[in-house]
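One chain of protein is taken out of this complex; the other chains stay put.
As written, the chains take the letters A, B and C, and residue 1 is the first residue of each chain.
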Amino acid sequence: MLKRVLIANRGEIACRIIRACKEAGIESVAIHAANDSGALFTELADIVVELEGNTIAETYLNSEQIITIAKDVEADSIHPGYGFLSERAEFATAVIESDLIWIGPSPQAIIEMGDKMTARRTMRAAEVPVIPGEEVEGGIEEIIAAAAKVGYPLLLKASAGGGGKGMRAVHSPEDVREAAEGAMREALNSFGDDRVYVERLLSGSRHIEIQILADSHGNTIHLGERECSIQRRHQKVFEESPSVALEPDLRQQMGDAAIAAAEAVSFVGAGTVEFLLTPQGEFFFLEMNTRIQVEHPVTELVTGVDLVREQLRIAAGEEMSCEELQMRGHAIEVRLYAEDPSNNFLPAIGDLLTFIAPQGPGIRLDTGVRQGDAVTPDYDPMLAKLIVWAPSRQEALQRLARALDEFVILGCTTNIRFLRELCDHPDVIDGWTTTDMIERLWPDGWTPDMTGRILEVAYLAANAAEASGYGRKGKQSIIGNSSELETPFATLSRRYP
Amino acid sequence: MLKRVLIANRGEIACRIIRACKEAGIESVAIHAANDSGALFTELADIVVELEGNTIAETYLNSEQIITIAKDVEADSIHPGYGFLSERAEFATAVIESDLIWIGPSPQAIIEMGDKMTARRTMRAAEVPVIPGEEVEGGIEEIIAAAAKVGYPLLLKASAGGGGKGMRAVHSPEDVREAAEGAMREALNSFGDDRVYVERLLSGSRHIEIQILADSHGNTIHLGERECSIQRRHQKVFEESPSVALEPDLRQQMGDAAIAAAEAVSFVGAGTVEFLLTPQGEFFFLEMNTRIQVEHPVTELVTGVDLVREQLRIAAGEEMSCEELQMRGHAIEVRLYAEDPSNNFLPAIGDLLTFIAPQGPGIRLDTGVRQGDAVTPDYDPMLAKLIVWAPSRQEALQRLARALDEFVILGCTTNIRFLRELCDHPDVIDGWTTTDMIERLWPDGWTPDMTGRILEVAYLAANAAEASGYGRKGKQSIIGNSSELETPFATLSRRYP
Amino acid sequence: MELSYLGEDLSGTITRDGQLFILGNMVAEVDNTVWITIDGRRQQAHVALSKDAWWVHFAGHTIRLDIVEAGFTASDSGGGLTAPMPGKVLEVLVKTGQNVTEGQALLVLEAMKMEHRILAPKDGEITAIHFNTGDQVTGGALLLDLQTE
Partner (left out) sequence: MELSYLGEDLSGTITRDGQLFILGNMVAEVDNTVWITIDGRRQQAHVALSKDAWWVHFAGHTIRLDIVEAGFTASDSGGGLTAPMPGKVLEVLVKTGQNVTEGQALLVLEAMKMEHRILAPKDGEITAIHFNTGDQVTGGALLLDLQTE
């Protein structure tokens, strides 16, 4: 069994892993940049070490420093979470060469799947269908040439990419150069690798992914699917299991394809094989994530498997403890972002003056923050994940709506109301969920469905609170004369597409 | 479908029912006594009406006022929760006669099961085994005579009773008179009925109960068992499903007996048939609760059935939506009481200055309170229920321990630490859970397992906080000279058995 | 108190009667929290005060009301384009004196690991640019001036 795990991550996933360690009787080590001092994950961990350095490259991406700390505190293993170093084969290699256990698949598997272009080639060899497109070796001109071959609309994707970074949808040839430059620059900034390739944009498709678990005793299983079609900026916001689009037959086929993909790279650990499912019922390999995923709780609630705990077992060389696949009910996860959905999902910052989570049946909250924390522009704006389970999809949507109504976050703009309206949308209720859904439903951008009555209530509440000295130390009033302030906030009604 | 439900209850169960209504698209009406103004359940409800009156009899037990309010606000139904009016047949009758839907079984079923002595007779007729004992018609002398027949140790129980009220364990004849007087007085105060009967005290037994669900279309099913053996003052504190003591065979037998019991009174709705299971494997009918129970979430997590939502369906005349019984994993509920377990579980009061609930996988919190609320002596000291689910019993105990460690309540003494230590106790881990467990493990009372180091930390933390002006408006110091204060708190180390 | 929502001024006459605040047929009370009574139904509102705004949560909606202080005038007809949040200027796409059309990209900002393009809200002329490529900007910083017709 593992004894002391260093978590090379932050935020909600660090909390998730620390909790799994606690439950397994394993000590946890949190590392954090100076600007994460006092964050929730540092409160939960058994041992906390501050990283030197200011940038992400100097802290959470600093392999050398992290491994040195792991040795210093006598950790026996490293869990990378998702993002950051989780899919860097060199880091996995360095961890293993430092006599630490790497809680993840082999560096070789990471390399074969981590580079999206290599993965496409490997999958083609394993006869798993891939999206029509072109791998590109070269720069901007080669990309433009490949784009012409693939045809429009198309997607430019960073070969080293993930999480929507370095990705651009292009609808006509005249936009391709600017888009390719932006994608390459973002890819370089995010991954240190500016290679970009081209895929056909399969409109109206669903994003279906299969959870894989494999141990070192030769067992590779799949744990059913997640549908993550609802996305904005190519990042998932709403994830569910099971998918309304999968009958047992298709689930079986896609599960088998996912197992084949994993076995093609001798995969060990928890991973996800992502597919696009077209309206015609064809599915294409998109990529494999060789790590735990943001949306893993959806699978946990439906299958009853504790994926992170299984990762710890598998890394220790034990057999996974899963019994036969038993999917029950329906789970949905929504990602709570500090962002303004009425302003093209522009990230927001602020202080979490109030943070009241919903409670009661069927609710799970995986949060990296709590009341009193500040939301800064230093990291990804995802604050927390709210996951609900209910016996049926309809009841899960109703529960999610109830939970989002209860969720109170004041002091920072979030996408809660946007998510809440999704729950009621006929297309969501009917399961007509596709990757271009948000553009389809709100081609001119989303604005909250708010009656004038609500604004009047807010105006009255704010004035009453102000006049009563609510929320202030001592009673005082700052009521001024009529006129307006030119502040950054006056720009809130502007759009930055 | 129901349109508007009045909830004739308060606290966490009112919150639970309101949430189920919201999810089902039904409006909810909260009623509350003046001293519950602003309570969480009044925040969650769609419509809130304050009850007139000061005592519980004038408010939450005031059938007439409650029905008048229901008609006034045009509710179409009343959900009684547990406790209060939930098992008062006259109330159910009055509700039905006012053309409101009663969310519960028929008044006749309540009468037949609600009076414990009648229930014993009905069960005997239905050939369900009952605990050896004597029904008593008469007063103190008849009780004493019956006690002599039953033999010691024995239990005195209020015939109208429940929740440990009007119950006394008696171990020798010289104590029986004072105990009977106390039981009768408590029964009269709590239920307006001082009839007390006698049962043999079956030491070393387990409390096993079977959840029943029956609709008006003739379907009666059981949803497996809950084991609620760990009790203090005859009130459950730790409830789990499944029970380590039940093999599929015995589960089947007890499930069949429970269905027989329910069908004997033409039961419709959600109910629980309670049994004692002796170390020899015999089981005896204890009582049937004709309402939703405090510990119902344990069954919900293991079976995936939403019991309260099913109650709403059944009351509307629909068929229950449950599929075949599918028990998965293990769930445990602990009841968080405002009480001092190191002082014989004496109820405590105080302000919830800090109330931070645990988060993450497998955690459910059904709370009636939140940070900022005051805990008063007006009502039952149960603050909240923490329920965990995990794939196995061992993992559930580990998860519960983790969650309790995360739970921070400051400003009011609670039993959190007591519950936390239960998770680690070898007898709990081994499943040697019996109704006399707490007396067996801590015959001289429980005291926290706290190192001197923890006290030193607390002393340092308090002094540092004080000197820094933490938690005060403005910085000031109230550090006085050495000496002591005679306050109620100086009595905290005394015991009031 | 003057408040605005997404730049729109809010107003309405609120009267006070002891502990009660009245606006039309709505009544507010404040104790540990704020209670709003509409048509006889009393509901809780969560409120919090940040540096520049009152935040209100009511009936599942979260509303941010910016506090409008005395002595300032809004410049709807043009003026400054401010950074929506702290970040780094990746690219300046226009020059001083350049005429731009509504929707044209003026500047690319990197914040929270994403690129954001600042667009011209109206047709006009760029009269000043306050930052260069690579500069760090704070939230609310004036990036460039746009003179509109």
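As a working rule, contacts are C-beta pairs under 8 Å (C-beta built on N, C-alpha and C of every residue); 3 or more make two chains touch, one makes a residue touch a chain.
These figures come from a predicted structure and were not determined experimentally.
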item: Neighbouring shown chains of the undisplayed chain, as defined at the top; value: A, B
item: From B:V388, B:L404, B:L422 or B:I438, residue that would touch the chain that is not displayed; value: B:L404
item: Of B:N9, B:T413 or B:T435, the one touching the omitted chain in the full complex; value: B:T413
item: Chain A, residues in touch with the chain not shown (by the definition above); value: 38, 42-43, 46-48, 372
item: Positions on chain B contacted by the hidden chain, ascending; value: 165, 182, 185-186, 189-190, 233, 342-343, 346-351, 353-354, 356, 376-381, 404-405, 408-411, 413-414, 416-417, 420, 448, 450, 453-468, 470-472, 478-497
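As a convention for this text, only the chains that are shown with their structure count from here on.
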item: Chain ID, smallest distance between chain and overall C-alpha centroids; value: A
item: Separation of chain A from chain C, taking each centre as the mean of its C-alpha atoms, in whole Å; value: 28
item: Chain B and chain C: spacing of chain centres that average the CA atoms, whole Å; value: 49
item: Mean-CA-position distance for chain B and chain A (Å); value: 39
item: Where chain B touches two or more other chains, by residue; value: none
item: For chain C, residues contacting two or more additional chains; value: none
